[in-house]
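Notes to accompany the following structure.
Part of the complex only, each chain left as placed.
Chain naming follows the written order as A and B, and within any one chain the residues start at number 1.
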């Protein structure tokens, strides 16, 4: 059983979802692994790794709008304000979503559904450099 | 190290949690793997894969009720309405929960706690055919 590890670095825009599906698919193809498991791990606590609809970009806008309302940038609500009004909401948005994802590989491809895309969700107002550690095992 | 992959297809009822624990346990038993890891990946963005209480069915009703209130079916709130008033809420409910799960296997059995069951949570009003890709590795 082979193992392939690679760090994927992404420059995000502020508060939005960034589709990284093609980048991950390329790394899976390069690994040469045909039957296995792809694990994605995001090395941050103010951004998320999620799988969401890849067809209508309005879905991504609605996700952002819903979370902006659910977790308001209102410094009076939080003790932790030193890093700006968007920082504590970013941690809460992260804990409500995901830091890692795992997708099986079959016949050399991720078994994503037709409408599934892999996204980094930036929760800070400004864009950041985000690191996704990719671990692929299989044959 | 052996690898076993299988697609599990489930017909859900609308907006409810469907217990798939026994089906997954059967696939683990059939794989013959005694020490390993079972990865479950749901190939959809309007349903979730979650681990929840398996004893009192009222817990499942309360989960549904909480989410119905947290993510209202109110088309005025969403831009993405083309697929019906339950579609965007379904995507939000999915992002607030999970798309995949991983459960270690020891002595030929999933190491689930006494009160843990594996569920597909249908977020659309109508039942759907849902696919769970199961990947088991180990010895």
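We adopt the following convention: a contact is a pair of C-beta atoms (placed from the backbone, for glycine too) under 8 Å apart; a residue touches a chain by one contact, two chains touch by 3 or more.
Quantities reported herein were computed from a predicted structural model and do not represent experimental measurements.
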Size of the entire homomeric complex in copies, 2 being in place: 3
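Heads up, the rule we're going with is that only the chains that are shown with their structure count from here on.
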Averaged-CA centre spacing for the pair chain B and chain A, given as whole angstrom: 20
Sites on chain B touched by chain A in the complex: 1, 3, 5, 39, 41, 43-45, 70-71, 77-80, 82, 88, 91-92, 94-96, 98-100, 102, 131, 133, 135, 137
In the complex, chain A residues that touch chain B: 1, 35-37, 50-53, 56, 58-59, 61-63, 65-66, 70, 96-98, 101-104, 106, 111-113, 115-116, 137-139
